[in-house]
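Below: one structure in structure tokens.
With one protein chain held back, the other chains of the complex are shown just where they sit.
Labels run A, B and C following the written order; every chain starts at residue 1.
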Amino acid sequence: MKRVLGIFLGILTAIGGFVDMGDLVANAAVGARFDMNLAWVVVVGVVGIVVYAEMSGRVAAICGRPVFDLVRERLGPRFGLANLVASFAINLLTLTAEIAGVAIALSLVSSVNYLLLVPFVMVLVWLVVWRLSFAMMERIFGLLGLCLLVFVVTVWRIGPDWSQLWSDASSPVIPSDENVFSYAYYAIALFGAAMTPYEVFFFSSGAVEDGWTVKDLNENRANVFIGFPLGGLLSLAIMACAFLVLAPADIGVDTLSQVALPVTVTVGKLGLAIALIGIFAATFGAALETSLSAGYTVAQYLGWPWGKRLRPVEASRFHVVILMALVVALLIAISGVDPVKVTEYSIVLSAAALPLTYFPILVIANDPAYMGDEHTNGRIFNMIASVYLVILVVVSIVTIPLMIITRAGS
Amino acid sequence: MTDGRVLHAGLHVLDRQMRDRHGRLCGKVDDLELERNEETGAMYVTAVLSGPGHLLYRTGRRRIGTWLAKLTSHIERSSLEDPGRIPYDRIKSVGVTVDLAIEANELATFAAERWTRDHIVGHVPGSRHDADE
Amino acid sequence: MSSRRVLAGLIVSLLAAGCVAHPVGPARSVESYERKANTTAESALSAVETVRLLAGAGADGNALRSYLSVAVSEQEDALGGVRGTFMSIQPPEGVPSAVLRDELSTILTSAFDHVGDVRIEIRRGHVAELDTVAAPLSLDAAELRDLIEELS
Partner (left out) sequence: MRMSDLMACDVYAADGRCLGRVRDVRLVMDGPVRGSLAALRVDALIVGGSAFAGRLGYLRGGVRGPILLSALMHRLEARAITIEAGDITHWDVDERRLITAARAIQRGDPDR
């Protein structure tokens, strides 16, 4: 039983990180606009996050050091600070989008205007961060997030021509009515959404919160190898749903309610209800991950006590940072900005900042002074990680120019 | 050559996490103080400097950093002469973390922690209990 | 340090631009006017088709009323916004552009009214007959598709 419960950190991280507001909308929008021609990006993203999350979890288990602690140590105070500022800002945008996403999910079952629900959601997020133990949080939201499997059921119920679907996904082409730049832009958005840095901030800090040691390396592997591919599967299912139901009707996705539409049409009322619970759990989980990450990054950069395993009075600055992040996110959210737009910007900007976070993880995972000789990366693992480092650098360089050329994909 | 343990300042000491004598996290090694022995001409590390002022100084904001470090050195009550300066003889070990032989409370980095605890977090219900299972 | 600041400034201004910029700006030539009309028609078609799917799901008893109500309102707002933006564009001189403007405006207005009818039915709780209320939308969708075909 403990073994089963043990993988909920990975499931929550993956569901909150992979199928958060950004991915829900991005995957559905891509499925409706590009058919399955960008599905390969999700697979590339899953492998990347698996490799780097495994390293960050292993480092956390062996020397008890979470990611941002290492970022400052390896990048130095200046680069580290630049990374902190960038990560914090992106995190804040993401948190804003997630809070709005939770409110929208609630508005879809209550028909109350979502803007009125935003303050309520913010307080709810804060209460969970303040009072609920880390383990409970993982289990509740990880478990509820599994409701998103209804998207897989939907694809199966539609009963598409599987071999056709597979050949569409495995031999991607750029659709004739799209240009190469917007194709690349959406590819980067999907990749950025899969590898958002807050996933490793949260995962590695969570490993410390859960008290992992060398003995838990198997648990780390199970978490990573089950959690993230599951997140990838859900992403692909959402994409396929949009491709199968929305694309034939020439629907472009730009609201959260449209994401759930294929489930409604295919599975019916119960399916819709389950999908909405799943969306609620995923966005709420992501709101928890990003608000905690706001505290984790600042506290770990400056060396403050941090974490939910401490009483709030023992980590008061950590809690103050989280509270401030929530308040700022609330203010942005109720100003009425389009939450879907905020999400898009946050995932694309995070793609631009990726190497700053992942590079130090790779170096430390190779450092015998931290890891001991037997736990440093193996050769094949390093090879894959190096390939990804190159991808991350290329992505970060081309992201901003692409954003300008395509006018953010419009 | 010498037979003592070799450390590189940038690689092994600066920016390391510090822990107090109970293992509590209490700031980072923001800078080191050096002093030259006039007789031998050798230079030694005499203290670890920690706190926002020293961090600012190190990142190039020298004037405001010095000012801030001075400011925090006045408001503190601590067994240390200057709570932003941890004398070398109060360091227990230097490894993946830098472990100190003093209380986190005595350090300048903890002033803000104490303030937020006493003025904000401590007033919120539930702040003194463990999280609910 | 300064290059980093430049980058930060760039990102901020880009964000600001992204938040206010709309794909539809002023039109300088017939060609660009047609492109904007095309974008507008595509967005409108997406909204109309979404509402048709929603209405169908509602009539089949497949959807929660709160969900239908919020989702249809969103599309109504989107359609209204798209129409407002298009109508505010100054068309270039010449008969073809004026004709295009009239044509698209007529479809948009009709679609907007029909989506409004669907919304009203949902709020009244008459979900079972939604497919009949939404039936005129299929004509709007067909007209939008014809127009998109013509323009591309």
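To be clear about the criterion, a residue touches a chain if its C-beta (ideal position, glycine included) is under 8 Å from a C-beta of that chain, and two chains touch if they have at least 3 such contacts.
Everything quoted here is computed from the prediction, not taken from an experiment.
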{"item": "Missing chain: touched chains present in the view", "value": "A, B"}
{"item": "Touch with the omitted chain, as defined above, among B:Met18, B:Leu68 or B:Ile91", "value": "B:Ile91"}
{"item": "In chain B, positions touching the absent partner", "value": "1-14, 31-36, 41-45, 49, 57-58, 87-94, 101"}
{"item": "Missing-partner contacts on chain A, residue numbers", "value": "74, 76, 79, 362-363, 366-369, 376-377, 379, 382-383, 385-386, 389"}
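Throughout what follows, only the chains that are shown with their structure count from here on.
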{"item": "Steps needed, at minimum, to go from chain B to chain C via contacts", "value": "2"}
{"item": "Centroid-based (C-alpha) most distant chain relative to chain B", "value": "C"}
{"item": "Intercentroid distance (Cα basis), chain B paired with chain A, Å", "value": "34"}
{"item": "Chain B: positions in contact with at least two other chains", "value": "none"}
{"item": "Residues of chain C touching chain A in the complex", "value": "4, 10-11, 14-15, 18-19, 21, 23, 42-43, 45-46, 49-50, 52-54, 56-57, 60-67, 69-71, 74-75, 78, 145"}
{"item": "Touching residues on chain B, where the partner in the complex is chain A", "value": "10, 15-18, 24-28, 30, 50, 52, 55, 58-60, 96, 104, 109, 112-113, 116-117, 120-122, 124, 126-133"}
{"item": "Contact set on chain A toward chain C in their complex", "value": "82, 107-111, 245, 249-252, 254-255, 257-258, 260-261, 264-265, 267-269, 272-273, 276, 337, 341, 345, 349, 400, 403-404, 407-408, 410"}
